[in-house]
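For this depiction, one protein chain was excluded, whereas all remaining protein chains were kept in their positions.
The letters A, B, C, D and E name the chains in turn, as written, and every chain counts its residues from 1.
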């Protein structure tokens, strides 16, 4: 099993979720994060003084999937999240050694 | 060392923390997240229009532990977090290659 | 590639970001978390009743880096984040199997 | 005797000023109500609109509107003739020369106090608009519309009734402005909404409504209480005079009826919400209070308090169904202003015939239609011109990010919200 | 002369209406104070309770309560006899026929203005209840209790003193309602809390108190300032008449004393908090202001301002210790209403003897006990019946999720909070 962690633009969340639902992805976990990267924050003014908002609001998506479908998931994730503008985000894949469903105690593939 | 990531129901957080304290777990990190899974969100009404709250509030717990005690930790985590209702959450285990304590520079097992 | 996850004190975030910018680190992702560890929360009073705030505000930093520069990054991270007071936080390193840049589809080292 | 006249004049002026200050306070009520019912990302901008429209209303009504609405001599029943600025203040000596009988033929309270009371009414009308077009209209075209509404559109139709124009002659009754103020504001708002379209994502392609919850309901509740309080000035001051037993009794009746209508509106709206949604939707209770208040405004004096309660309750029912009905028509009004001020305003005009023997249904309908047709036409033209000239709607991206950042450059709650809502 | 009578009548009526409007504004104060001191997840519901109870109070007092409290002819000192609706408005001609001496024997201001002033008092009493039972009581049983309290319980004991019943005859003094209004509200609240029990997790098994911080302290502060402001109407209007030198002086003294008592309450409560907790607990300062105000309400006229300050300061001390003491008894009152209105209400009744030579401690105690015993008994019965019939407490799960979702179906701050608090 693999854990796919994707940093995406917040307003793409619904699209991505819909895209993944069509695959065999049964769940995901979402965190609000702030991102820092090539995309630069915008300058704002407050009472005459300028300042730059460095960190941009992003959404982090964590999806545990069966290793078998990983390419498929990444592909559909990319096509749903892509705007082709800078700041679209990244996908990270890590290995999952073990998965347990708390309710039932089922483990690994069965627990996804 | 392993990193245990658990998605649990928010009101179980205190129970889980208490359970882990009895083991040799010295710290943990908690993030508020939103979950999406088999458990469906509830329908709400606002000014006569219905809508479904898809994403449910969950809490993500990250605990770095010595590989030796991992089964024990998972077991006690499960029994503290379980309500046997849908949506109890998942536990993911990943491998930790390195751990450093920032204050002292201690590494690996000593840093936990 | 490796994923460096650091739990640090919130007010050290700017220093850490500045320190990493001088290295070849192009991006990072930041999450607000609550930490539980050796550092104990402080007692507060509300209307005559005392209570202890257990969980302390921390910031979680995730930085994906080329395995080659990992020691360098950790070192500069530590020196920027350290206050030598309890609660300075931890650094965790995990292996990243795959990285994709959503905008371009570039992968791995190129995607960082 | 002299002293008595002085005292009457003084008491009526003071009463007028206090009632006017209460109405001015309604500006804060609208600002809070609207700020509470929009999303966090559009809150600073709606606040800016509210305080700026109040300033615009004061300035425009001073320069043009007051003279237009209350001309010394109207050209005819439809057209007052163009006039500017204020007239002179009353001369104390002249006031004292008036004998008791002539007293009330002139307005024997301070002329400046009359202006003050009138100017806060204009601001009320314009405040209604800001709520309905919230979360998607550009700031500057809105303020330009405020210039036209408060300087020209409102005073013109106001002249028809309160300035002694053709609606007054036709026996149209509108004591404190269910029509002249509230229906006018709601109609101008509706015109804007029609040209503006709904907020993105409000209506789904499958025809269902996507609710967009307000960010701060305590604020919305506070706004409603402020409006309720201010309405004692709005209706109570519209008696114009308090300095004798009959008028004092009248003002007291108006206070009681105004309060009871709002109470009836809350009770009814909450009950309807409970019935239809199964839950006690607070926002509907708030709209119910306002619906009740608007409904009694055309005739707050004559009904017994029980009838006033019922008129308000009917307003509370109407406002809830009105909101759902407008949503079905895809007329998107984030705060329910069109329903509360428009539908209940119309109902208020009609309800006059329930208690006032001098009112006729047909006159009321003539008034209702004249005001709404004129305001709709004039507003549509102004909004359309603005749309053609500079655009009235923000871009999709600005709407997504929130107009606070795009229009005001600041956030209303920079520490409380995450940006991905 | 005629004109002078007319003017007196007009001025007193206008004064009464303005003071009444100030008191109505207190409804907003209670709503904000309570909304600020509960958790975010219970905010929309407490707001709904507040606006709905105000509506219920107005309707019930109109239909039954007013006639019950101020009957034309009470049956005896305890029982006014059943009556409904309002009496007639004063006839101007009859008023003018009154000679100067008889003038104040009748209430020569508008009868409707009297109703208005009275009805906002009832709402105040009921507002006290909503705070104490917050965060765990169901909405609809609460509103049913409001029907009974505002229609029957409050007017009945009100009759005893202000309607000319046995407490009045016994020489009990309660100028503006430390007992009739505040103690009544607090006692009804205490009865509810006793049957309801504390919020889950408020008291730990080891006997310690688990603080549950309020979600929005600026709101609570705003509410306190609103109450402070409204109290000028509450006490100042209770002089009933302002139209001559002596009464005008009296009203002025009341304003000064009311203000000074609140100031004393803040200073004292903050000092006690500083002493005991080491920090300047804002919520105690807020409770101190209210405690000071309640304390002076039974006799805001006679004390010199220095004494008024001290009476208020004593109230500020009492309210802080009262809150801690009630917590030790596991009587859970999220906003401190029982302490501020009950304990300080009792103190206010007793403090009358410090300045009013006509007051006797024993009469004050008789009043204190009669009111609190009756209200406690009546309220316990009503709450118990409601509990048996439909339940008064939400389920544990609803309490955990928050009553906003379960009772109102909406959240007060949907964008600001995360759900796991």
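We take it that a contact is a pair of C-beta atoms (placed from the backbone, for glycine too) under 8 Å apart; a residue touches a chain by one contact, two chains touch by 3 or more.
As the structure is a computational prediction, the values presented were derived from the model and not from experiment.
Considering the whole complex, the hidden chain is in touch with A, C, D, E. When the whole complex is considered, the residue among E:127, E:178, E:216 or E:406 that touches the unshown chain is E:216. In the complete assembly, the contact with the undisplayed chain comes from D:90, out of D:67, D:90, D:157 or D:253.
As for the chain not pictured, it touches subunit E at residues 1, 4, 7-8, 11, 15, 18, 22, 39-40, 213-218, 221-222, 224-226, 228-229, 232, 236, 242-249, 251-253, 255-256, 259-260, 262-264, 266-267, 270, 277-283, 285-286, 289, 305-306, 309, 413, 416-417, 421. Touching residues on subunit A toward the chain that is not drawn are 44-51.
Within the entire complex, the positions of subunit D that touch the omitted partner chain are 3-7, 9-11, 13-14, 16-18, 20-21, 24-25, 27-28, 31-32, 35-36, 43-45, 47-48, 50-52, 54-56, 58-59, 62, 85-86, 89-90, 92, 95-96, 109-113, 115-116, 119, 139, 216, 219, 222, 407-416.
As a convention for this text, only the chains that are shown with their structure count from here on.
Note on connectivity: the fewest steps through touching chains from subunit D to subunit E is 1. The chains that touch both subunit A and subunit B are C, D. Summarising the inter-chain contacts, the pair of chains with the most C-beta pairs in contact is D-E. When the contact pairs of A-D are matched by residue number against B-D, B-E or C-E, more than half turn up again in B-E. Centre to centre, using the average C-alpha position, subunit B and subunit D are separated by 52 Å.
Between the Cα centres of subunit B and subunit C there is a gap of 18 Å.
Taken residue by residue, subunit C touches two or more other chains at 31, 94-95, whereas all remaining positions touch fewer. Shared contact sites, meaning residues of subunit D that touch two or more other chains, fall at 213, 277-279, 281, 283.
Listed by label, the pairs of touching chains are A-B, A-C, A-D, B-C, B-D, B-E, C-E, D-E.
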